[in-house]
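Sharing a structure, written as structure tokens. Questions coming.
Missing here is one protein chain; the remaining ones are kept as they sit in the complex.
Let's look at chain A:
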Amino acid sequence: MTGETPELAVEAIDEATLRERFEAQHYVADDRVVTTVQLALQLGRPLLVEGEPGSGKTELGKVLADGFETELIRLQCYEGLTAENALYEWNYTKQLLAVQSNEGTVTADSADAGGTRSVFDDEYLLERPLLRALTAGGDRSPILLIDEIDRADEAFEAFLLELLSEYQVSIPELGTIRAENPPIVILTSNRTRGLSDALKRRCLYLHVEPPSFETEYEIVSRKVPELDAAIAAEVCAVVERLREESFLKRPGVAETLDWARAVATLRANGSDEPLSTDEIERTIGCLLKEVEDVTRVDTALLEQLHAAAAAADDRLESAET
């Protein structure tokens, strides 16, 4: 806040600057995202981002890293992820060789005896993403993106608690390592399981909503500039209509962008004819990823999609005026 030194760019960032950085990275963020991210930066709290797959959760971390020109350290969570994979591991081979060649010993207290050093030393430590986020040099805080935390075990979540609230980790043989520049932590979750209260309490919470038609249009026109503006609007209108159906997997923004690129590629000659039902049908695989969903798209629905596309231009104009 106002007490901070201005050099610590990340902590002292204000809303306008943040918006600008997002803008520069072509990340279309609504007010809620901007305010929440600003809060997370200023309060130095981890940010827990939830939302449908493909709604830009991971992208948020990447954009922040690019926007602040700092390092992005990403930890992809999966079931069975252990502290050794995420935090640190001893270089056992090196340790073993050191012990064999009498250069090192394992007892910490006899460190100076006979010129041998303990093999539990920085030299033998392999840094994994979490430890690297704490020890990363430079004057800027790195961005630590802990992706899909819900896929990791609950035990791993508990293991994160010390890191998230104190920005430090304890290594039994080495002691506590504390971050000089605490990383900016972004956690994402797809809600495949509930997260523990202890973890949630430590984080600020952001739920990324599916974008409105106008927002999505902006995203598409920024990310897929090669696509004609009118077609981009049609693309968004079709996706918006598709989301109303109760599909197994509703298309997210990522799918919209895929589809927009697909449509742009197929129209390599730059034609700006409106989307046809045939075109929608042939490229529907970009949007729907379940066979049950694809078979649900029948002629009637295609007609409706086509109608939605046709009405898109008017909507865009009315939105702009």
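Operating definition for what follows: a contact is a pair of C-beta atoms (placed from the backbone, for glycine too) under 8 Å apart; a residue touches a chain by one contact, two chains touch by 3 or more; residues count from 1.
We adopt the following convention: contacts and distances are computed from a predicted model.
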Exercise. Leaving aside the chains on screen, match the unshown one to its UniProt name from "ABC-type D-xylose/L-arabinose transporter", "Binding-protein-dependent transport systems inner membrane component", "VWA containing CoxE-like protein" or "2-oxoglutarate synthase subunit KorA".
Key: "VWA containing CoxE-like protein"
Quiz item: Of the listed residues A:V99, A:L174 or A:A254, which contacts the missing chain in the full complex?
Solution: A:V99
Self-check item: Option touching the unshown chain, where A:E50, A:E234 or A:E279 are the choices
Solution: A:E50
Quiz item: Thinking of the whole complex, not just what is shown, which of A:Q38, A:Q76, A:T215 or A:Q304 touches the missing chain?
Solution: A:Q38
Quiz prompt | Residues belonging to chain A that touch the chain removed from view | solution = 1-3, 15, 31-32, 35-36, 38-40, 42-43, 47-48, 50, 78-81, 84, 90, 92, 95-97, 99-100, 106, 153, 191, 195, 197, 200-201, 203-207, 246-248, 292
